[in-house]
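For this depiction, one protein chain was excluded, whereas all remaining protein chains were kept in their positions.
The block that comes next holds chain A.
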Amino acid sequence: MLKTSSKEMLGKLGPLLGLFLIVIVITILNPSFMTTDNILNILRQVSISALIAFGMTFVILTGGIDLSVGSTLALTGAVAATMLASGIDPVLTILAALLLGAILGAVNGIIIAKGKVAPFIATLATMTIYRGLTLVYTDGRPVSDLGNEITFQMLGKGYFFGIPVPVCTMILAFIVLYVIMHKTTFGRRVYAVGGNEAASKLSGINVDRVKIAVYSLTGMLAALSALILTSRLNSAQPTAGTSYELDAIAAVVLGGTSLTGGKGWIFGTLVGALIIGVLNNGLNLIGVSSFFQQVVKGIVILIAVLIDRKKTA
């Protein structure tokens, strides 16, 4: 018997094939798509949404969902920006923002695991709460004048051997998360909880702890995105990250991860995020109106999901 059936392999490579197809079509329609500058530009844009989507993959694998990521991004970004503006050390700021993200995520996890609230409802509520807190905290105004500490500037605007630092961050995060997901006991537990929660509990897995951990991780990754975004814009907007949760969920689904949990992989999510990034950029280049772009993006997601249904049927 084959190790993985050919059907399964096709399922895994499907998103990648889709990405290539889209890239080829766009390149034919507008060759200027395929320039180093443009590609790096796309990657830099993708890095922010990809980081969030990575976290979302873990959450969705456990059978959950996190709608609060965009608000978490806004709140952590605003806090980091005010810290910098008041002259606090950038490294300390970064660590504080990441910690805050993890705490906001843990709150989601605790409500869901201990309070037994459906993830959709719990994070719908915290999405509103975190956004509200951001507005209260910033008084609804952007935070700017962050100073020009090089450490912080690098995060969003720097280059490392010609590659934008956000892209390096994304790649590094991908590698670390890939290893966690596929090579560690924690990753195994994440899949198990999503695959069969009752059996996991009876196998002695601390299901609550796994859930709290994945939401914390997602919160922390949202904070990392927030830092990159804040650095790039040199300011924090209280409305930042609105509807980012939808892009993240779309990337996860495009990558072939099942919304019912237990099945999927993070490589797919990376590809999914790239598909969305390429579409955003490419549709602009070939002159599709921004209103119509939304329609195209929606259709692509639908097609991907329909193909996925066929595959599993």
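One rule holds for everything that comes next: contacts are C-beta pairs under 8 Å (C-beta built on N, C-alpha and C of every residue); 3 or more make two chains touch, one makes a residue touch a chain; residues count from 1.
Heads up, the rule we're going with is that contacts and distances are computed from a predicted model.
Asks: Among "Isoquinoline 1-oxidoreductase, beta subunit", "Monooxygenase", "Sugar ABC transporter ATP-binding protein" or "SRPBCC family protein", find the name that the UniProt record gives to the complex chain excluded from display.
Replies: Going by its UniProt entry, the chain not pictured is "Sugar ABC transporter ATP-binding protein".
Asks: Using the touch definition from the top, which of A:Thr62, A:Ser200 or A:Asn280 touches the missing chain?
Replies: Looking across A:Thr62, A:Ser200 or A:Asn280, the contact with the absent chain belongs to A:Ser200.
Asks: Can you say which of A:Thr185, A:Ser243 or A:Ser290 touches the chain missing from this structure?
Replies: A:Thr185
Asks: Touching the missing chain, which residues of chain A?
Replies: So the residues of chain A touching the unseen chain are 1-3, 5, 183-186, 188-189, 191-192, 195-196, 198-206, 262-263.
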